[in-house]
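Structure in structure tokens, see below.
Every protein chain of the complex appears in place save one, which is left out.
Chain IDs A, B and C follow the sequence of writing; residue 1 opens each chain.
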Amino acid sequence: MSDESEIYKRQNFANPVGLGRRPALLIVDFVVGFTDPAVFGGGNIADAVAATVPLLMEARRQRWPVAHTRVIYKADGSDAGVFALKAPGLRGLTADSPSAQIVPELAPSPGELVLDKRQASAFFQSELASWLAYRGVDTVLVAGCTTSGCVRASVVDALSHNFRTIVVTDCVGDRALGPHEANLFDMAQKYADLMPRDAVIAHYRAQPA
Amino acid sequence: MSDESEIYKRQNFANPVGLGRRPALLIVDFVVGFTDPAVFGGGNIADAVAATVPLLMEARRQRWPVAHTRVIYKADGSDAGVFALKAPGLRGLTADSPSAQIVPELAPSPGELVLDKRQASAFFQSELASWLAYRGVDTVLVAGCTTSGCVRASVVDALSHNFRTIVVTDCVGDRALGPHEANLFDMAQKYADLMPRDAVIAHYRAQPA
Amino acid sequence: MSDESEIYKRQNFANPVGLGRRPALLIVDFVVGFTDPAVFGGGNIADAVAATVPLLMEARRQRWPVAHTRVIYKADGSDAGVFALKAPGLRGLTADSPSAQIVPELAPSPGELVLDKRQASAFFQSELASWLAYRGVDTVLVAGCTTSGCVRASVVDALSHNFRTIVVTDCVGDRALGPHEANLFDMAQKYADLMPRDAVIAHYRAQPA
Partner (left out) sequence: MSDESEIYKRQNFANPVGLGRRPALLIVDFVVGFTDPAVFGGGNIADAVAATVPLLMEARRQRWPVAHTRVIYKADGSDAGVFALKAPGLRGLTADSPSAQIVPELAPSPGELVLDKRQASAFFQSELASWLAYRGVDTVLVAGCTTSGCVRASVVDALSHNFRTIVVTDCVGDRALGPHEANLFDMAQKYADLMPRDAVIAHYRAQPA
């Protein structure tokens, strides 16, 4: 997309926003069903899960706030809406279903926020922005899946809430690689800085306490 | 993207949601600056503006609620946030700037909502969802620009608010065609039905009053 | 408060908004702990619960959408914020605590929405407004407790979302009667119509189907 980058550059998009002083880690929808190609998984999602394990360890070591999301619908269908017409498989993600559980290698620790959501964005009609603000967070590091779905929607909202937003490139994945790449492009132009995991970690390790 | 469509089909995405009984027309950011390639325009945006003129006429004839959006920042910088760091040109879109005015051929009529926004989505921290609900709207027809930016963000939120969401394909445009196509693909899979303008008009003309 | 009513009348407040065509019933926080004076209860709350039983039956008979709310905090404290500093007892309302369960006589039926919330308003950062809009609701009938707390906050937000908002006077209660009366006064002036339960029921029974 070199021609397209040129158009954006000419219009002064894609400026780096940079990392702030107080990051949080947001892990979007790394649940069993999104790592299983027979449910909602596939592509490079399994790799992104594996790459996120050391990032979560770093977050805990540095005592960054950590929030995890899951998609959860009620078993009686009472909260299913238009999204569940578009993608009816979502309705199978009930609180007790194996597919809806966070993958064991990223299991939440006490004090980390576990947000159950019905829509794509982790911020939509949720307490996430207030939860982050209460903790003094100015920067949201985003891992999770899918890049073209709930990650993209959460990134747009994180920026809209005025958080510096970083897509940790090796820690996001998608069931299909074309949309993965296309959405990384869009986010880099308009909504987020893209950084590999180790660059993020190195940056914060180099900060004075 | 035929392989990718296959992946989504296998996971039961992309089901048509269909048109509801009470549509509204949402026209996103068709302002002078987004039709000018030297500011934020280019690509197929001018064509999309032209295609929207008859759609707006139909909306008025049928008395559908109509909402227009503009991006507006205050001249003193008091409401500029992270988005304006990523894309500093946005700050030039002040209430009085020529670039921020809705294009003359789509000028709002009295009673139509004109929403000034600072972020990508027309729904983000705005009264739009309540305004539509108060009018009994169940379906949002989306025109505007850019497909990969404010249209996409508004479509995700329209669905998340439980409106049946229709991207009117010839009435949305983008400064660059790769992202335009990639975002139509994503929206069709997960968030919206894609329909050309004349099919939308024909559908509603065929309804009993 | 006759002098005060006069001030409001002179400034043209307190106009009746009236009942719309498509009501929903919102039952706020009628949980065990709010009926127990040793926890959060007292005053006229028990009477309000009893009065709500026939209203809920009518809602089910008429197939109105019904939403119930509970206050729920996570046992690990991860979602406790400033409200829980002001009123630390809230943190005892965990998903499994007896105090947080909806009273048996108003137990939710399948398909009714059960909203778990952390703040006063049922609408704050929740899916309630979208859930109601998706069901075509234009009028919210409010029962619950406390009048001066979660009922008041929910009523202000219901109106702000453009729902015709009705406080069902015998179906709301408070731990202390002074604030109960003072908040009925405020809501009547600015945010809601006040109607006794039987008048609401009679109104809708008299409507053509």
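Brief remarks on what is shown
Assume contacts are C-beta pairs under 8 Å (C-beta built on N, C-alpha and C of every residue); 3 or more make two chains touch, one makes a residue touch a chain.
Remember, predicted model here, so these are calculated numbers, not experimental data.
Considering the full assembly, B:77 is the residue among B:77, B:98 or B:196 that touches the omitted chain. Across B:11, B:126 or B:183, the single residue that touches the chain missing here is B:126. Remark: the residues of chain B touching the chain excluded from display are 74, 76-79, 81-82, 110-114, 118, 125-127, 130-131, 134. Although one chain is not displayed, chain C still touches it through residues 1, 3-4, 7-8, 11-15, 17, 39-40, 42-43, 81-83, 85-89, 119-121, 124-125, 148-149, 152-153, 156-157, 159-160, 162-165, 175-176, 178-179, 182-183, 185-186, 190-192. Although one chain is not drawn, its touching partners on chain A can still be listed: residues 129-134, 136, 138, 160-162.
Everything below uses one rule, namely that only the chains that are shown with their structure count from here on.
Annotation, chain B versus chain C: rotation angle of 180 degrees from the Cα superposition, expressed as a multiple of 5.
Computed from the mean C-alpha positions, the centre of chain A lies at a distance of 35 Å from the centre of chain C. Contact with two or more other chains is made by residues 130-131, 134 of chain C.
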